[in-house]
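Here the complex is missing one protein chain, while the rest keep their positions.
This part shows chain A:
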């Protein structure tokens, strides 16, 4: 092999090397740019969610007042919560707030959506915003208004001729919260179901009509099966929001000078109060453990709902 040829080959090799370098630089940039765009979200997610979550898991195994030294106590916080009658009482109250309004909330929202979309409703553009208005209202303001409505001499008792102490009677207090949840939530599920109904082809409904199906049969055998993913979404969202419930019971049936810092009496206090009350009492580890138990409960119920309601074969 001559020297010239060798030089050529070296140059060729260099060219071969330099070209991919340019290309790989460009490719690197192409690969990086999306992450740069994602960076603000990723950074905030890590700083405000992922890192605090990891810290709170660690914290749940410690006894910590919020300052000073933290003592490792293993699973003691979790065991203490499982042994706590108050924790179970608040868990039962949370289940009440989830299950009691579930059917009227989702069923009512669905029926309203069907009605507004049907030919029976004359002015759907009026009903849609009207039904959604409670959802737009701030929960604090809504609770304050409902405190007036449900007071001893309030609108509800006056209209129905009742003498129910909605805000102070512990057994009536939970029902007062349910009323507020129904009023505030039905518009939200109405909108979700209305959006879902647009996915049900009119041709299918017309075909069912031509085959002799009445309105109820069309809803049961056509609309509901087609709406299955939307119903699943609505149920899961309702479960999550019910388990995280805090504002409504504490503002509606709580009082400024009440026993716990959060306000609601134990008979109407949701499980989120365990998280907040323990922070107020300087029991940060216990609060973190309560939060993670709540998270686990939401996860388990959501998985169960997905398994029960998802379409077969998917």
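Convention: a residue touches a chain if its C-beta (ideal position, glycine included) is under 8 Å from a C-beta of that chain, and two chains touch if they have at least 3 such contacts; residues count from 1.
Basically, contacts and distances are computed from a predicted model.
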| item | value |
| --- | --- |
| From "GntR family transcriptional regulator", "tRNA 2-thiouridine synthesizing protein B", "Sigma-70 family RNA polymerase sigma factor" or "Extracellular solute-binding protein", the hidden chain's UniProt protein name | "Extracellular solute-binding protein" |
| Which of A:104, A:134, A:229 or A:266 contacts the chain that the document leaves out | A:266 |
| Absent-chain contact - pick from A:124, A:170 or A:201 | A:170 |
| Chain not shown, touching residues in chain A | 63, 65-69, 71, 77, 79-81, 83-86, 89, 151-152, 165, 167-171, 255-261, 265-267, 269, 277-283, 286 |
